[in-house]
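The complex appears here minus one protein chain, its other protein chains still in place.
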Amino acid sequence: MNPVATPYFFYGLAAVAVLSAIAVIMRRNPVHSAIALIFTLLSLAGLYLMLYAPFVAGVQIILYVGGIVVLFLFVIMLINIDSMQREYQFNKQWLVALLAAAGLGVLFVAVYVKGQAIFPQHAIRFVEEKNTQQVGKMLYVDYLLPFEIASLLLLVAIVGAVVMAKKRI
Amino acid sequence: MEITTLHYLVVAAALFIIGTVGVLTRRNVVIILMSIELILNAVNLNLVAFSRLYGLHGQVFSIFVITDAAAEAAVGLGILIAFFRNKETVNADEIDLLKF
Partner (left out) sequence: MLQNFLNYLNQNVTPGQAGAYIWVVIYILIIFAAVSVAVIAMNWLERKILAHMQVRLGPMRVGPHGLLQPFADALKLLLKEDIIPTGADKLVFWMAPVVVVLTAFTTYIVIPFGPTHAVTDMNIGILFMLGVASLGTLGIIMAGWASNSHYPLLGSLRSSAQMVSYEVAMGMAVVSAVLMTSLTGLGVYGIGGTGDTLGTLSMIEIVRAQMNQHVWFAFKFFPLGLLAFGIFAIAMVAETNRAPFDLPEAESELTAGFHTEYSGFRWSLFFLAEYAAMIAVSSIAVTLWLGGWLRPFPHWLGGDTWDTAFSFFPALTFFVLAGLTLRTTMRMPKHPYFKIQKTGLGVFGLLLGAIGLVLLAPPVRDRIQDIYWFTIKVAGFMYMYIWYRGTFPRYRFDQLMKLGWKFMIPAGIGVLIATALAGVL
């Protein structure tokens, strides 16, 4: 299927992603930051769809937006005190942040300019109808050990989170 | 103008820089954790953008990154709740004692 209006979709989604990310770090109210994070994650899912990765987009929507942001919102509502919002929200490290941003910017520009040679010219033709099947096959054949380790990691995270949040162990 | 891989990499770089500034500048630990999620998403976008050129390995790795981000967010928020129960604050610069 031929994609249609690709530059419009790309610029629109990229603009929503970057503007929502700026809103995440600038808003005083943590619930507004969480909602801006939802918009960023959803626009990133759209960008994954444009990159012919529907499975990753689906996983992003279920896990990130439907799981992690819900977790954030629960915690924000459980510990939200109104007096928190009237305090000054930014620590005084804006100079360090500016230096870090400038450093990272220079680093990225250098990498992209010097590394132009390694980008292959043509994209690989993916058969889009079989994306999930191929990713699944790769997970179970090439990457079986990381898959099992990831499941152990999730088990450890569940036990750890439950123990940390209990009132009396 | 044709959208090349470089466009996606620039978006990912912008998200990474915004996430880093958020981690370094905010006091509220919950917002710091959200900025870390932004950084991880920037990495994911990079991986998926390159997987278009080099094969499906990037997408598989990005699924692992999403899984790890979920585990880390859960544990981080658990630690935050445990801390909040003791000291009643979520500002990073007020969490400065090793023992109460």
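Just so it is clear, A and B label the chains in written order, and each chain counts residues from 1 on its own.
Keep in mind that, in the parts below, a residue touches a chain if its C-beta (ideal position, glycine included) is under 8 Å from a C-beta of that chain, and two chains touch if they have at least 3 such contacts.
Because the structure is predicted, anything quoted here is derived from the model rather than measured.
Although it is not drawn, the missing chain touches A when the whole complex is taken into account. Residue A:Ile61 is the one among A:Ile22, A:Ile61 or A:Leu154 that touches the chain missing from this view.
Summary of contacts with the chain left out: across A:Val4, A:Leu95 or A:Ile118, the touching residue is A:Val4. Although one chain is not displayed, its contacts with chain A can still be listed: residues 1-2, 4, 29, 31-32, 35, 38, 54-55, 57-59, 61-62, 65-67, 69-70, 73-74, 77, 128-133, 136-137.
By our rule, only the chains that are shown with their structure count from here on.
Mean C-alpha position of chain A lies 7 Å from that of chain B.
Interface of chain B with chain A (complex): residues 1-11, 13-22, 24-28, 30-31, 33-35, 37-38, 41, 44-45, 48-49, 51-57, 59-60, 62-64, 66-75, 77-82, 84-85, 90-93. The residues of chain A lying in touch with chain B in their complex are 6-7, 10, 14, 17-18, 21-22, 24-25, 30, 33-34, 37, 40-41, 44, 47-48, 50-53, 55-56, 59-60, 63-64, 67-68, 71-72, 75-76, 78-79, 84, 87-91, 93-94, 96-97, 100-101, 104-105, 108, 112, 119-120, 123-124, 126, 131, 134-135, 138-139, 142-143, 146, 150, 153-154, 156-158, 160-165, 167.
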